[in-house]
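Apart from one protein chain that is not included, each protein chain of the complex appears where it belongs.
Naming follows writing order (A and B), and every chain is counted from residue 1.
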Amino acid sequence: MSKISRRWIALAAAALALVLAPPAVVAQTKLVVGNAGGSSADAERKVFYGPFASANKITIQEESFNQELAKIRSQVETGNLIWDMVSTTAINVATGCEEGLLEKVDWSKYFDPKVFRDVGGVSECGVPYLFVSGGLAYDGNRIKEAPKSWADFWNVRKWPGKRGLLYRAEQTFEIALMADGVPPAKAMEVLAAPGGPDRALKKLDEIKPHIHWWKNGAESINLLASGEVAMAYAWNGRVASANKTNNLNLKMELGAGHVSGCQYWAIMKGSKNKELAIKFIQYAVMAQNQADFVRVISYGPANRDAYALLSDQEKATLPGQHLDKASLQLGKLYLGFWLANGDSLLQRFVKFAAQ
Amino acid sequence: MARPAHATVLERATHVGVRALSVLVLGYLVLPIVVVLPLSFTSGELLVYPLPAWSLRWYREFTTAPDWTRALWNSTVLAVVTTVVATAVGLLAALGLQSLRSRLKPALYGLLALPLVIPHVMVAVALFYYYARLGLVGSFAGLVMAHTVLALPFVIITIAATLQGFDVNLPRAAASLGASPLQTFRMVTLPLILPGVISGAVFAFVTSFDELLVILFVGSPEQRTLPRQIWSGVSETMSPAVVAAAVVLIGVSLLLMAVVELLRRRGERLRGATRP
Partner (left out) sequence: MLALVAPSVLFIALFFVAPLGLFLYRSIDNSEVPGWLPRTTAALASWSGEGLPDEPAFRAVAEDLAALSGSTALPLLGRRLNHNIPGFRGLITGTGGRVDLAKPGRMREQLIAIDARWGEPAYWQTIRRERHVVTPFYLLSALDLRYGASGAIERAPAESAIFLGLLGRTLAISLVVTGLCVLLGFPLAVTMAGASPARANALLILVLIPFWTSLLVRSTAWVILLQNSGVVNQLLVGLGLAQKPIPLIFNRVGLYIAMVHVLLPFMVLPLYSVLRNIPPELMRAAASLGAPPAVAFLRVYVPQALPGLVAGASLVFVLALGYYVTPALVGGPGDQMIGYFIAYFTNTAVNWGMASALGTLLLLVVALIYLALGRVVGLNRLAVR
């Protein structure tokens, strides 16, 4: 072997060693949070992340997380933690807790769990921090005669234009059943009964050519704001904050029936910053901060004590008075059904959407 | 040349038709890129013409918002390190392959070109599973390795192409005159193949700089690059800042394209001069 190649190999090896050397460590403690992005992340940053980070002299880093459980799983199962905590849904909390992907915490050591009872209570692995309602939304400047029900949403003759719906089986199936005349409170029951998913799909099929599927919350608002769709299924906080910050006139008709549940904070199993994350959660669910959060984005507070701090005017922006029109994303029936059938229904749904 | 008159008319018509179609196709290729660029200079928030007014507002956002500045920095660092590693490793391989007289040669070429033919989404997903096991998800080294693998074929092919037109008698002459192998390489071989090496390096840089899928699957939040940031912009909130970032990407690519083209033409001229 010639001298050249040996030298080159040495050089290449040196370059490799340089590359493989661990990157410089950051001095400040960092909490990495997976959240839903868009205006809800903006609100969280303003009320939770910013003040908490500066009070504790840490940095909080965000990454977008559209509830793909795989993102949590691959980090935990391989011991490759990138995130410390996530903002996630009831199903993911239940699944992640069972599969050991999330830390179990005795929350009663940090706050009184009773204040969350109205929204289904805390789980071992997660604490609810906002109550979100997904419902019928439209642009009040574009639509003169207000749609009143999901049947109206389905009526593409009277209200021409595309319809924005969430590209998931969960929530969308419940909405389809409401459009088919099922009372919102019974939607889960009908869905879980034999033939429920078929009925939902059949209903969706009626307006299929008119559906524009959206995948994350920011998208739903953009579709409404740009007029790309005439009506959309959207989450109330994002609608309210779009009206506030972008001066839009989006309206929601929660009386038509809606799908409502909590978003939870949960800690990734094995996080090195577990104590800090607990401290953060403690901070974020305090009544005062919950009330501030409501003022920014109009999602309902999970901590019932926050209501006392809100003015009547502020309370009026919340979907509280329509709770009888909700299909709730909590309880045994809901969790059991989606845990067992979530994968296969999602596959059916994807197939349906692709046809 | 005697040809029936009607054929000439037909021929001309075809000729004109083909040319007209070519112009249309060229328009289709270039116009979309050209038309989108000015939208980044809007003073408004919407990506439509007419622009309310010209403004550098979104470039200001691009150069000051931490998300974008960090992305630009990450992209640059990653691409530079990838370029160094891929060019060094690829140059060695090209030199080795050139003087290799073995039946292994085609097989080796095939192996080294493999990353070109496998869809990148598969490579990215496979690396995700693999890195997850090795604890390399979110590591800088992991990204460099992945980008190096994707860039290597371009480097090797480009340098190998230069070496094909390389007169092997030159280093032999140098050696017979008493130059050491390293001297021969530095003073004879390298200057001659340098244009190829630079082109290869440029390809490596662009491959890494424009790469999205690997970052999407194995990058961590601090490692967001420009393409990754553009991707989340398009799938969430499309603001003119996204277009400003795209303009930067285009600018870098076209600059590097100019480098490669100049080198290629220079090579063609030189070859044309030495070999009539």
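The working rule: a contact is a pair of C-beta atoms (placed from the backbone, for glycine too) under 8 Å apart; a residue touches a chain by one contact, two chains touch by 3 or more.
Keep in mind that what you see is a predicted model, and the values were worked out from it rather than measured.
Within the full complex, the residue among B:Leu56, B:Leu116, B:Leu182 or B:Leu270 touching the omitted chain is B:Leu116. Contact with the omitted chain, checked across B:Leu78, B:Val137 or B:Leu152, is made by B:Leu152. Interface note: of A:Lys30, A:Lys46, A:Arg73 or A:Arg199, the residue touching the hidden chain in the full complex is A:Arg73.
Remark: the residues of chain A touching the chain excluded from display are 1, 5-6, 8-9, 12, 66, 68-71, 73, 95, 98-100, 167, 212-213, 226-228, 336, 339-341, 343-344, 346-348, 350-351, 353-355.
The chain not displayed touches chain B at residues 1, 3-4, 7, 10-11, 14, 18-19, 21-22, 25-26, 28-30, 32-33, 35-36, 39, 46-49, 89-90, 92-93, 95-97, 99-100, 102, 104, 108-123, 125-131, 133, 145-146, 148-149, 152-154, 156-157, 203, 206, 209-210, 212-213, 217, 227, 230-231, 234-235, 238, 242-243, 246, 249-250, 253-254, 256-257, 261, 265.
Criterion: only the chains that are shown with their structure count from here on.
One finds 38 Å separating the Cα centroids of chain A and chain B.
Listing the residues of chain A that touch chain B in their complex gives 2-5, 7-9, 11-12, 15-16, 19-20, 23, 32, 37-38, 61-64, 74-75, 77-80, 82, 215-216, 218-219, 222. Interface residues of chain B, counted against chain A in their complex, comprise 81, 84-85, 88-89, 91-92, 95-96, 128-129, 131-133, 135-141, 144, 180-182, 185, 220-222, 232, 235-238.
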